Each structure stands twice: as C-alpha cells, then as structure tokens.
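Yeah, one chain of the complex is gone here, protein chain that is, but the others are all in their spots.
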Amino acid sequence: CITLEAPTEPIVIELNINITQEVIYRLADDASNAIEQNADIF
Amino acid sequence: QRDPAYAAARAAGQVGEKMDGYLGIVGASTPELQAMVNDINNRRRALYVQRAQAESATLEQYAFTAGCVAIAATVEGEMYQAPDGSWQRRTSAPPQRDSRCPR
C-alpha cells in the first residue's frame, strides 16, 4: 500500500481570489445627482 | 452658485477637473489657490465618503465616477485631465474620457 510520508515541508495551497466588481455604471446616476446638488464645489 | 474666486480660477484655467474626481491645479500654484483647491477637495471627499457608503462602493470608485461626470460637465475653455494624465482645455468637442467612464 502506499504510505504517504507526511512531508516535512507543508504543502502550500495557494488560492488567488480576485473580487472585483464593475460598479462604475451603477454609480453614474448617483454621481451626477450628487454633483448637481453640490454645484458649489463642482 | 460657485464661490467667485473658484469660478474665476476655473474660467482662467488655473484649476481643472481630474479623472480621480478631485480638482487639480493647472500650472503654477499659489498658497491661496492651493488652499481653495484643498477646501473644495475636502468637501468633495466628504461627499464621496457619504455617497460611497450609501452606494456600498469604494470611495475611489465613487470619486472616479464623479470625475467622469465632472469632466463631461466641463464647458469650453475649462481645463480637464485626459486619460493620459495631461491637462487639456475643453473645446466645443466632447472631452476625452477614460474608457471606463459610463456614457
């Protein structure tokens, strides 16, 4: 039977998670509203 | 109803809209101009923080989106930052905007 020697070096499992999101669209309306309401600083 | 000094600086092209949603100084800065830009950006940042939280987006994203809108809203003669980072003076043509800017 196969015995797996517990290797001394830990097995490195690398997991790359990229969480990105495309939110710019969503914000466009809100941004233009905000700019209109605060015209004094835009 | 912009502050007269701010309106004058915009019209004179001393300041311009940056892509990151904040106001930038075009060319030579002066303490007064710097103080005015800082004040306006403080207010914009506070607005962005508040809207970003409400829209559960990052401050950076919200600011960037606002930048897109602000640049779109510039009028002829005002300065804005083109995607390559350079300062451009707005002409009658629509401004060059970052690809990610929504229409």
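For reference, chains read A and B in written order, and residue numbers begin at 1 within each chain.
The working rule: contacts are C-beta pairs under 8 Å (C-beta built on N, C-alpha and C of every residue); 3 or more make two chains touch, one makes a residue touch a chain.
Basically, contacts and distances are computed from a predicted model.
Colleague: Write down which listed name, "Carbohydrate ABC transporter ATP-binding protein, CUT1 family", "YdbH domain-containing protein", "NAD(P) transhydrogenase subunit beta" or "Peptide/nickel transport system permease protein", is the UniProt protein name of the chain that is not shown.
Modeller: Matching the unshown chain against "Carbohydrate ABC transporter ATP-binding protein, CUT1 family", "YdbH domain-containing protein", "NAD(P) transhydrogenase subunit beta" or "Peptide/nickel transport system permease protein" yields "YdbH domain-containing protein".
Colleague: For the chain left out of this view, which of B:Q14, B:N41, B:T74 or B:Q88 touches it?
Modeller: Going through B:Q14, B:N41, B:T74 or B:Q88 one by one, B:N41 is the residue touching the chain not shown.
Colleague: What residue numbers in chain A mark contact with the hidden partner chain?
Modeller: 4, 6-26
Colleague: In the full complex, which residues of chain B touch the absent chain?
Modeller: 20, 22, 34-39, 41-43, 45-46, 49-50, 52-53, 56-61, 63-64, 99-103
As a working rule, only the chains that are shown with their structure count from here on.
Colleague: Using the touch definition from the top, list the residues of chain A that touch chain B in their complex.
Modeller: The touching residues are 23-28, 30-32, 34-35, 38-42.
Colleague: Give the list of chain B residues in touch with chain A in this complex.
Modeller: That would be residues 1-3, 40, 43-44, 47, 51, 54-55, 57, 61-62, 64-66, 68-70, 73, 100-102 of chain B.
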